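Only one protein chain is missing from this complex, and each of the others stays in its spot.
The block that comes next holds chain A.
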C-alpha cells in the first residue's frame, strides 16, 4: 500500500481502559518522508491511538513495529529516546517555568564533568529562543521569560518547536493548529512539509479538511475506535473527506437537516440530542 519504508506500523491493535473499549483492530503504517493524517469525530480515539505510539499507553492486544521489528514502548521516555516526539492535545507547557526550561523539560542540557553536572541555562535559553523564533513567534526573545505570560498559541508553538527539535524519526502532532492564528497555522503546515522533506514520518491530527489536504499523503479515518477508511492523497475529493470526518454522514445532508429544522422552528437551530 505504501511505497515508502514504514517506520512505525500498528498491527491489529486494540486498546481498552478496563471495560471501555476505545480502539479496535487498528492497523496503520507511516513511512519515511510521509505524512499520515488521522481524521475523525470527537471521541473517535485519535488521541488514544497516538498516546499508544508515544509510550503513554500500552496496547491491550496487537503489536507495534518500528522499522519492521516488533517492539513496545514501555514509557514516554522510551519512545522519545527512539526518536518519536509527540505534541499532545492538551498541556505540554508549565506556566511558572521559563521558556528554556519548558523547551528542554526531561532532556536538560548539562555542562561540567563528573557527578556534578549543572543545567546549562544559557545553552537551553539560546536554543529555545532560536527554535521558537523559527516557528514564527518572534515576540519571544528572552529564554528566562515564564511561559505563563505567553498566549495560548505561543505556548502551542513552543510545544511544537520542542517536538520538531527532538523528533529524530517520527513527529506526532495532536491538533497542533487548534489554537493557532492563520499565519502560525500556515507555519506549522510548512514545518510539517519540511519535516517530511527531511525524511521524518509525521502523524498529524486535525479537524480541518484544509489543513489535512495541505500536508497529507495518506489519510486514515477513525470512527468509534475503528479504521473506517484508509486512502492515499488524490483517491478522494475534498467533499468526500469532509463527509468522512463528520463521522460518515454527508456534510451536505447535515447542513440541509439543520436548515430544514430551522425553517420549521422559527429559525432556532436544533438542540443537541440528550
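The working rule: a contact is a pair of C-beta atoms (placed from the backbone, for glycine too) under 8 Å apart; a residue touches a chain by one contact, two chains touch by 3 or more; residues count from 1.
Convention: contacts and distances are computed from a predicted model.
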### Task
Among "Urease accessory protein UreG", "Peroxidase", "PadR family transcriptional regulator" or "Xylose transport system permease protein XylH", find the name that the UniProt record gives to the complex chain excluded from display.
"Xylose transport system permease protein XylH"
### Message
With the missing chain put back, one of A:56, A:179, A:223 or A:246 would touch it. Which one?
### Response
A:56
### Summary
Where A:16, A:60, A:133 or A:193 are the choices, the one touching the absent chain is A:133
## Note on the structure
Where A:77, A:198, A:238 or A:265 are the choices, the one touching the absent chain is A:77
### Task
Could you please point out the chain A residues that touch the chain left off the display?
54, 56, 75-78, 80-81, 86, 88, 90-97, 101, 104-110, 116-119, 121-122, 125-126, 129-130, 133, 141-149
